[in-house]
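Below is one structure, written out as structure tokens; comments come after it.
Missing here: one protein chain of the complex. Every other protein chain is in place.
Here the chain labels run A and B in written order, and each chain numbers its own residues starting at 1.
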Amino acid sequence: MNLTVNGIAREIESAPLTTLLDVLREELGVTSPKVGCEQGGCGSCTVLVDGEPQRACLTAVAAVEGAEVTTVEGIGTADSLSAVQQAFTHHYAAQCGFCTSGMMLAAEAYVQRGGTDDREAIQEALAGHVCRCTGYVKIIDAVAAVARGEEFDITVTAASPGMTNLGGVQ
Amino acid sequence: MKAVGARLPRYDGIEHVTGRTQYVDDVKVPGTLWTKALRSPHHSASFSGLDTSRAEAMPGVHAVITWEDVPLLEYGHLSALGIPADEPLLAKDEVRYKGQPIALVAAEDEDTAQAAVEAIGIEFEERTPLLDIRRAFDEDAPKIHQWGNWYPHFEGEMDRRQIRKGSIEQAFEQADTIVQGVYRPAAIEHVPLETQVSLVVPEANGRLTIYSCTQALYFSMGVVAAHLNVPLNKLKVVGGTVGGGFGGKVDTATETMCALLAQKSGRPVKWRWTREEEFLCSSTRAPWHMEIADAVTKDGWILGRKMLTLHDSGAYARFSPYGLTKHSFHHTGAYTIPNLEFDGFVVFTNRVPTTAMRGFGVTSVSFATETHMSRIAHVLGLDPYEVRLKNANRIGDTSPNRIVYTDPSTVPVVKALAGGMGVELAPDYAAMDREQRTGDLLPEHLVGQLADPEDH
Partner (left out) sequence: MAVKQGRGIAAIEYPTGMNQNGDPSQAWIKVKPDGRVDVFAGTSDIGNGSKTIQSQIVAETIGVPYDWVTYDNSNTDSSPVCTGTFASRATFVAGKAVEKAAERVRERILDIAGKELEIDPSDLEVVDGEVVAKGAPQKKLGVPDVAAAATWTYGELITGTGAQLKPYAAIVDAETGEVDLPPHSAISYAACAAEVEVDEETGVVQVTRLVQVYDVGRAINPTLVEGQIEGGAIQGLGLGVLENCYPYYPSVEHRGGQFGSYLAPGFEDLPQLDTIIIENPSADGPYGAKGIGEMANNAQPPAIAAAVYDAVGVWVTELPITPEKVLRALEAKAEPVREGKRVTFDAELSVNTVSQGGIAFEVPA
């Protein structure tokens, strides 16, 4: 079985009904997609299959034979972060980081298909990705920023628009 | 200040966005075995005939453990705080909650491990479970714990956590109104995106390396060391990077079992819970039952509070006595109430043991007392901000346990909230501050109750 993963052609040895998630993590050592639920319910396993977000935990590898699979490892590196990765860093959209890989790929696909900075549209596009840490606010901030084509200074993190600091005791 | 107060990027930010952060399940060690557990299908049952021989004989199975393999079967995680042990690592003779682990199998792959679990022989005799904490004290309630149905080992072997201050009888007598209500927040799950997981590697020199998702490396190391009866340097706990915890990854739910399996098999052993196990078998936030009766004046002073708390500990104590104690210390919330009668019980039921979750002990009391405060305002026809500002603790007031408040911020946060909501407070209230009550601001009911400012 053949599969292209992050631009590299791979020959897959696992059984055809092995999930794409297990093939990536266990056979190929690509660990950015996470095992969150294996029920398709959380989005942590999301990868791009020919550019479209798909739940790797519910995908039999045989079903994606010949496809181009993209994971976070394929969208940027520490020396060359993609816009989505920069935005997630600057807007502090990751706390524990476990949902982050799936979240960023969903965001990547959203922006690629022309998604705007409309917050409701972003919420709808990413619905079904569960985050327990962030409360979603900064994830939406990050995706909106990418949609607007903003540049990011990743040496600092952004302030939340809904916050006011009153200073000392009133 | 250069670093403090600055919006510096996360230390682990780049790792997170490049998918390079290493969680326990990302650690790959050749030869790692998969683990599956035989779990109780019943809420309450005795069992016999536990037979692991067929499982052990299966090709691909490298180790099976039961209670007999555990050097110290019961270890109280908070025994240092005086909470004795009550829970076996693996069930012996009986099960007290659905999902309780009875035996574990380490095998070459997941399917083999699962098949081996299904080959373990066991016979159950179901018993009537106790599920309603309000019924736990009744004579005809099933007796479900060796200590009785509620925890009896508070200081002085008291069976409750008690707070007493002033005279609640006098408060009720002086009150214009007594407002009573019942509050029942639910058990909820922690729902970390990373489920419970650990990987234990037996090293060449006899040590065990424990890759753990724990929120507390040393705490968990202590638990494993106690169960295995080994000194701390026999173990190396590796972790510190957790895919969400919220209080649910302190219980050390997998590490000891993997350590035993690793020792028995001589192979690295991983146990990663399925999401279903995480939802149905992992410890939860506790359900609570709280009844409050507040003695109030018609102008909104709370003279006294009588409160009964029942904490649903599930099948075993775990950290519940600690949580109830913390709850009792904060049952007046952000206010000063001079007359108090609090009684709290840690009650056992046949459900998954409850544990710490974000706010442990205080989340429940904040829900009860603040909803009650809103009700008081409603019953008396008073403004909800004013009732809170009036009773808000001030510098020099004392807490339920007679500690002097040196630095309370109730007044500033309530006033700031009014400001944020565009609510204009009446002049008397807008002028309030958190400073020590003096002269006109000293309500009658607090005279004689306040500490001398020189004392702190």
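FYI, a residue touches a chain if its C-beta (ideal position, glycine included) is under 8 Å from a C-beta of that chain, and two chains touch if they have at least 3 such contacts.
What you see is a predicted model, and the numbers here were worked out from it, not measured in a lab.
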Touched by the hidden chain, restricted to displayed chains: A, B
Residue among B:Ser53, B:Thr128, B:Thr177 or B:Asn229 that touches the chain left out of view: B:Thr177
Option from B:Pro88, B:Pro101 or B:Pro287 whose C-beta touches the chain left out: B:Pro287
Chain A residues touching the omitted chain (full complex): 37, 39, 41-42, 92, 95-97, 123-124, 126-130, 132-138, 140, 157-160, 162-170
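Basically, only the chains that are shown with their structure count from here on.
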Computed distance of Cα centres, chain B from chain A, in Å: 32
Touching residues (chain side chain A, partner chain B) in the complex: 25, 29, 31-32, 34-39, 41-42, 44, 71-73, 76-78, 81, 85, 88-90, 92, 94, 96-101, 104, 130-133, 154-159, 164, 166, 169-170
Parts of chain B lying in touch with chain A, wherever the complex brings them together: 6-10, 12-23, 25-26, 28, 190-195, 242-244, 246, 272, 274-276, 409, 412, 415-416, 420, 434
